[in-house]
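Shown here: the complex without one of its protein chains, the others still in place.
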């Protein structure tokens, strides 16, 4: 099993969810994060002084899947999250040793 | 070492913490996430239109432990977080290569 | 590749970022978490009753890097985040199988 | 008719409505957890609506109408639907419309105060039923007894702006309701911190300002009586707040914003019945006593008795109202800077009358509140189910969320 | 000069300004998404500034000055720059400075109400241009027609406190603007929930209180007329809110805070033109009708026509203003508890005049608003670009964020 972690632009979240849904992925977990990277943050003015807010709001999505789904999932995310501008984000693939469903104690693939 | 990641219902957090405490686990990190899965979110009305809020607030717990503690930890979480209803959540087991305590630079198991 | 995860005191975030910048790390993702550990939380009074708030606000930093950068990154974090008091936090090293840049579909080291 | 008096009572009416909307709504709303904030605001609004309708239909008449042979106990229905209230009709030096409207704002805030007793767990429909019946059975009769020429008025009972009519009835109503419906799930073990103290402090500021209309407006004219009422009101508020702050500072080393604003309300509630009768020095003392007594009452109820009068209505308003009503008996004396006892009345006489008033209103309110709750519980559950309480009333009762940042 | 009348209108002026700042600003600000909250607050402030300057320069004169031969349509410029307005000049029993200042607060809130139609997408510079011209072309002329001795006044058209002058013009202005600049991106598919209902409810409470100044202040004196106006205003607000709440309860099982406060505004807007002419029973009925009609108008506009009058200005203020203005024709009759029809005028006559007023103001406002928008769009884009809309106006137009918790 793998944990696919995607860091995307927040307003793309709905598109990504729909794209994942289309390939049969219905379970995932998301949360708000702040990203630092190449993309420059917006500036805020305060009493005439300009402060660059150097973090950018991003949305992080985590999807636990079987190994064979990885490519499809990655493709779906890239397709739906891409705007072509700097800051579109990253996808990280991490090993997942096991998954357990709390409600039923099922483990492995059937827990997803 | 392993990183045990549990996604649970927020109001179960205190129970889980106590259960973990009981088996000697005293370090962990938590944060709020939103889950999508089988469990349906609540609806909100706005001007007579019903919107399903399809994300559900969940609490994510991360516990770094030695390999031999995994089973006990998983059992403790299942026991304390289960309500038997859909949406009780998942536990993911991830490999952890090393852990370092910032204050002392200790690493490995003694850093936990 | 590795994912270096650091849990630090929030007011140290800027120092850590600068330290990482100095060794050439410019991409990272951060978010707020709550930690439970040895460090005791502050107390709050409410109508004369004292409640210990047992979670402590922490900042979590995630940095995806090539294997050979791990030591430098860990050192930079320790140096910049240490205050020497309990609660300075932890660094976790996790395996990362792949990284993909959404905008260009590049993968591996060049995606970072 | 005097246009200056009228101008001031029109203004006072606006000020007293402002105390409830948004003053009290914010004060209470900030004290509950964020999942219940809208339920509190909503209850304040809905009670305002209901009290208004009840007032127009029968309330004004029951409180201030002529009750004929039953006039000792209750006004009649001769002014139901505000019949007879025209553009020309007067009450003293102000139009009757203004008098009725001013009094209505008191009938609004009293049941709204009770919300603090049952916050975060009572069913919305039960609240509306309860408030309606409570107005009819408790508030309107007591208002008639004291201000409408009823038996307490005839005895010479003094309650300038509602220490008894408003604060004792609300405080007792709240604690009885809290006891009947039971504590919030988790009380007192779990910390149930105010979710937004800035909201509470905002509401507190509005209450302080609005209270000028409450007390100085109760003079029903714009002159020395109103001026003195405003002055003593302000002094007592400041002293009450300061006292509470110092107690916390001494006991815990850190004074809290919650403490300061609670002390302020204690000072205000306590001076209310006395505000038209006492002088500035008495106000200093009344505020100081209010800060002390209400502080210890709050701690005792919450920590010793463990009664979940959630937002402390009884220890602050109930105890404050009693303390203030009794203190009138003393500080009204002109020798103590007061407006003076009535001809031939001694301080002991007056204190006796005040005590009779306090005790009888306390007992009647407790009994009637208990009865009304039993009655309402035959029609609808008083309390939401446990799952709804955990989810929060905003979503479970109103399908809305307070904040979507 | 009467000091009591003056005291009340000074107070009313403060109350009506309070309706806009911060009342309406909060009411509207809470209803938008958090990325746009400051833009709404900022627009309310900026419009206040602009209206004030316009008023001083030409506005007061255009609305209330003598227009000579054009007086049927518009006041002249003889009082431009408030010339002739001295410390001694009077208007009835109050200083002219007070009259002018009171009326200015109406000229402030009217364009501010329109913000609700184009919220979350209109360009700031376009808003300022639009509001300035709209004041000159719509508000000031209509105010003159109705209150400044213009053609509607001469016909005997009755609009006590601005049901037509304020609410119809604002409602129509808002919906026309909404249609011209188009829906918000994502409307109506995406949920655009209020980001802070506690802010909206706070603003609602302030509107209720402030409206006492709006309606009872429009009596321009402190007496029975003002008292009755306040009473009926309050009754209609409560009934409107209660009605909307019950409709939601019946239809969806759960009454919402948003519903209650919207019903309140509907009740207030609708009683406005009638507040000086009708009695308490009529107020109950007007509030009830307002709650019903405005409710269904809101649903129809949002869900059937799918017009993104974002904060429902037209269905609440526009429809409410029309309903109220027409209902004056009926309830002014003394047989129905009203102040009485003018000598020799029948109810049918009066209704006819009211209808003429409503229709002509509606048409003029629609036409002129459309024209002004076309004109402004020649100078500057009406709408921000899509990226700015997604980012939110706070950052894209003002480089600021509402909250940094």
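Letters are used for the chains, namely A, B, C, D and E, taken in the order the chains are written, and counting of residues starts over at 1 for each.
We adopt the following convention: a residue touches a chain if its C-beta (ideal position, glycine included) is under 8 Å from a C-beta of that chain, and two chains touch if they have at least 3 such contacts.
Nothing here was measured: the structure is a model prediction, and the numbers come from that model.
Engineer: As a test of the contact rule: which chains in view would the missing one touch?
Structural biologist: So, spelled out: the chain left out of view touches A, C, D, E.
Engineer: Per the definition of touch given earlier, which of D:231, D:299 or D:336 contacts the omitted chain?
Structural biologist: In the full complex, the listed residue that touches the missing chain is D:231.
Engineer: Considering the entire assembly, which residues of chain E contact the chain that has been omitted?
Structural biologist: For chain E, the residues touching the absent chain are 1-8, 10-11, 13-14, 17-18, 20-23, 25-26, 29, 37-38, 41-42, 45-46, 48-50, 52-53, 56, 81-82, 85-89, 94-98, 100-101, 104, 124, 196, 199, 222, 397-405.
Engineer: Spell out the interface residues on chain D facing the chain that's missing from view.
Structural biologist: Against the left-out chain, chain D lists 2-5, 7-8, 11, 15, 33-34, 193-198, 201-202, 204-206, 208-209, 212-213, 216, 221-228, 230-231, 234-235, 238-239, 241-242, 245, 252, 254-258, 260-261, 264, 280-281, 284, 339, 403, 405.
Engineer: Touching the hidden chain in the full complex, which residues of chain C are there? Just list them.
Structural biologist: 11, 42-45
Quick note on the criterion: only the chains that are shown with their structure count from here on.
Engineer: Which chains are in contact with both chain B and chain C?
Structural biologist: The common neighbours are A, D.
Engineer: Under the touch criterion given at the top, what is the topological distance in steps from chain A to chain C?
Structural biologist: Graph distance in the chain contact network comes out at 1.
Engineer: Calculate how many whole Å lie between the centre of chain B and the centre of chain E, each centre taken as the average of the chain's C-alpha atoms.
Structural biologist: So the centroids are 52 Å from each other.
Engineer: Where the centres are mean C-alpha positions, what is the separation of chain A from chain B, in Å?
Structural biologist: Centre separation, chain A to chain B: 18 Å.
Engineer: Mark out which residues of chain D touch at least two other chains, giving numbers and ranges.
Structural biologist: As it turns out, chain D has residues touching two or more other chains at 399-401.
Engineer: Among the residues of chain A, pick out those that touch two or more other chains and give their numbers.
Structural biologist: 31, 94-95
Engineer: Which chain pairs here would you call touching?
Structural biologist: A-B, A-C, A-E, B-C, B-D, B-E, C-D, D-E
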